[in-house]
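Every protein chain except one is present and positioned as in the full complex.
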Amino acid sequence: MPKEEFVLKGTSACPGCSASLALRYVLKAAGPDTVLIVPACCTSVVQGMYPNTAVNVPVVNVGFATAGASASGMSNALRALGKKTNVVVYAGDGGTLDIGIQALSGALERGTDFLYVCYDNEAYGNTGMQRSGGTPLGAKTTTTPLGKPEVKKDIERIVAAHEPPFMATACAAYPQDLFRKVKKALSIRGPSFIHVLAPCPPGWRYPTEKSVEIGKLAVKSGVWVLYEREYGQLAISSPSRTALKNPIPLEEYLAPQGRFAGIDPKTLDILKQRIAKNLQRLAREESGVC
Amino acid sequence: MFEIRIHSRGGQGGVTAARLIALAAIRDGRYATAFPFYGAERRGAPVVSFVRIDDAPVKVYSQIQQPDLVFVMDMGVMDVVDVLHGLKEGGTVVTNSAHKHEFAGFRTFNIDLTGIALKEDLVVAGNPILDTAVIGALAKLGIITIESAKKAIAEMFTDERDIKTADDAFREMTV
Partner (left out) sequence: MLTVATGNKAVALAVKQAKPVVVAIYPITPQTEIVEQIAQYVSQGDLSARYIDVESEHSAMAACIGASMTGVRTFTATSSQGLLYMHEMTNWAAGARLPIVMANVNRAIGPGWNIWAEHTDAMQERDTGWLQVYVSTVQEAYDTTLMAFRIAEHNDVLLPVMVNLDGFLLSHVMQPLDTVEPADFIPPLHLPHTVDPKNPMGYGTLTGPDEYFKFRWDIERSMRDSLRVIEAAHKEFFQRFGRTYGFTEDYRCEDADVVVVSMGTLGKEVEVAVDNLRNEGIRAGSMRLRWFRPFPKLDLMNRDVVVIDRDYSFGFGGVLAHSIQAKNRTGVFSVIAGLGGQEVTYDDIAGFVKNRHIGREYWFGVSDNV
């Protein structure tokens, strides 16, 4: 991994922020000829306050619902000028799964040449952890104090329905995997999408030093599966391939997180069933059954 | 100022006819505007289009209340619309018909536009297209010159039959 840093000292990130860690790897992979497009999200604040910035590529802050559309405009203009500059969106789950889904869908459908990275901390983090479409079943947020009664929106299958040339999942706990996927995404013309799980210490209510550990538990329990889909061909990535041979119980992932404290057995059972179903679906797809 | 109101059905070319008349008048060195009244019409619904021709720039945008001439491109429209509404005393009515219709107090003319269009096989989506024949007929009435009418058609269309139908209408129109 290159030594050059594009996320410099002096960010306003919370201690243990895995979204900022993921951004560090994303930009190391993308390199200096990159424009980062950021809709309203934690990164709007993390990058620093005028007149300073802690990010060493141009960062264009855009309207909450507009990441996909803003990137469309920028990518088209740069390509018209004959420039190969990477156009990378770095958006949260609210800006991707909820308010920005229309612009994302439009940009994917139009074949925009860009990479959309959604870092998913499973709630509206910047405003203090309110429920989003990315919040999982049973998780407590400030607007679901009893735990979210609905399941997490499956943005990956929504994105997959647009048939982008490349899409993948990742997690900051697996930097090499994330780095490689960003490189690959940017080597392919057209739209690509990477869904990054971003454990959040204050939001998920776990100690700040445990972000990497929580990310690893997510993969080891199968609640988060690392994979990539290139031109429709699915491949489970090696950390998940290894982990899924002998997955740990889901409880080991949930227990350190305050947001799942007191989860009832019925909800736990539904979560487990959904993980099993998802793994089955991915296995079938990888083996070419569906 | 000379004001024309055209009654047609969506798809017949009433709006285009109005635009052709305006363009021909401009080619005659005069000023003109053409505009349709847009309701929520769909294909087949009655449509009204307007043309104003003057020797000075036309500044009026409101609808024509008292036309000098009414052109009825579809006789069936007369069952649902009062085509003579507001027509000036002694004004002109032109109907698309093989037979003459009399309207008391008005100068009346008839011309079989549909027959002319069908003869040239000018049919789009099952509708005979009548716009170029309309301006041939109006040229005969001296509202525009036939030369400018043909210039206007040549500017807006590439099909030679369009000019031919205007010529046919000019010839067949009896004044």
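By written order: A and B. Residues from 1 in each chain.
In this section, a residue touches a chain if its C-beta (ideal position, glycine included) is under 8 Å from a C-beta of that chain, and two chains touch if they have at least 3 such contacts.
Given the structure is predicted, the values throughout are model-derived calculations rather than measurements.
Student: Any idea which of A:G68, A:G203 or A:P239 touches the chain not displayed?
Tutor: A:G68
Student: Any idea which of A:V57, A:L254 or A:I275 touches the chain not displayed?
Tutor: Touching the chain that is not displayed is residue A:V57.
Student: Which residue from B:L23, B:A133 or B:I146 sits in contact with the chain not drawn here?
Tutor: In the full complex, the listed residue that touches the missing chain is B:L23.
Student: If you put the missing chain back, which residues of subunit B would it touch?
Tutor: Touching the missing chain: residues 18-19, 22-23, 26, 31-36, 38, 58-63, 65, 155.
Student: Residues on subunit A that touch the omitted chain in the whole complex?
Tutor: Answer for subunit A: residues 32-35, 37, 44-45, 47-51, 53, 55-63, 65-66, 68-81, 85, 102-103, 105-106, 109-110 touch the chain left out.
In the analysis below, only the chains that are shown with their structure count from here on.
Student: Take the average of all CA coordinates in subunit A, do the same for subunit B, and state the distance between these two points in whole angstrom.
Tutor: 63
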